[in-house]
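Reviewing the structure listed below.
The other protein chains are all here in position, but one chain of the complex has been omitted.
This part shows subunit A:
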């Protein structure tokens, strides 16, 4: 389904990033990093909106020739970025959105762990499994 899933801290450093092992990892890192340009812009554009009325899902960030990059930002400015293969046209916007929600829930579980220090890299098996399930689904 997704080829790369990343969680980015409020300060824009990666908390978690995983991509399909078959492809160049660095390429996805760069892709996620550059997508933060658009995320930043979108966040600053909706900065004035009330927090509880805000839509967390940012939609398609930018299309490249081969991939589509989607974004999602939590109220605490933690960003989720998902890269999907462009050829995968079956995936609709609301499906992406629900994937992000699932990811957010799983992230919330990580945060609830008293042994996790907010801001540290995420090293959670449950979160890993969730990401894996999103990445290997047949499309």
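Criterion: a contact is a pair of C-beta atoms (placed from the backbone, for glycine too) under 8 Å apart; a residue touches a chain by one contact, two chains touch by 3 or more; residues count from 1.
In this section, contacts and distances are computed from a predicted model.
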| item | value |
| --- | --- |
| Which of "S-formylglutathione hydrolase", "Electron transfer flavoprotein subunit beta", "Dipeptidase" or "Trafficking protein particle complex subunit 11" matches, in UniProt, the chain that is not displayed | "Trafficking protein particle complex subunit 11" |
| Chain not shown: contacting residue from A:23, A:41 or A:55 | A:41 |
| Touch residues of subunit A, complete complex, unshown partner | 11-14, 17, 25-26, 29-30, 33-34, 36-38, 41, 61-62, 64-65, 114-115, 117-120 |
